[in-house]
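Heads up: the structure comes next, in structure tokens.
With one protein chain removed, the remaining protein chains of the complex are shown where they sit.
Showing chain A:
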Amino acid sequence: MAENREPREAVEAKRDLVEYTLRKRLPHCLPRRPNDIYVSMKTDFKARLALCQKLLDGGARGQNSCSEIYIHGLGLAISRAINIALQLQAGSFGSLQVAANTSTVELVDELEPETDTREPLTRIRNDSAIHIRVFRVATK
């Protein structure tokens, strides 16, 4: 499939400058569970860290605490996601462990035609993503 796409993309790249407008679509995402944390370049780092901490601690009274959370980062935000996870681990005195998974996310770019005679096109672009599982281990 990939080799199919290559030549077409090259042609498009020439075209889209004049006759197409590039529009990035949102990444396809799965429904969010309460213990999923998404990190982007716009999220406030401290606030997100505090949120993770709160989820792991389970609020003030220790109810409904999650034993594990998943931190997701995409593209440029991968380093931020790693940073959050490591900060969590460092602040937990050894009670938290992390396990990272990487993956590739397909992103769709839409090419909107500027002329009536052209069909709208889509391009697929790959981006790397990280999913870090932060979980509590029994220390004693």
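The rule is short, and it goes like this: a contact is a pair of C-beta atoms (placed from the backbone, for glycine too) under 8 Å apart; a residue touches a chain by one contact, two chains touch by 3 or more; residues count from 1.
Definition applied: contacts and distances are computed from a predicted model.
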### Query
The hidden chain: which UniProt name fits, "Eukaryotic translation initiation factor 3 subunit H", "NADPH:adrenodoxin oxidoreductase, mitochondrial", "DNA-directed RNA polymerase III subunit RPC3" or "Ribonucleases P/MRP protein subunit POP1"?
"Ribonucleases P/MRP protein subunit POP1"
### Residues in chain A touching the chain absent from view
21, 23-26, 28-31, 41, 106, 108, 110, 113-120, 122, 124
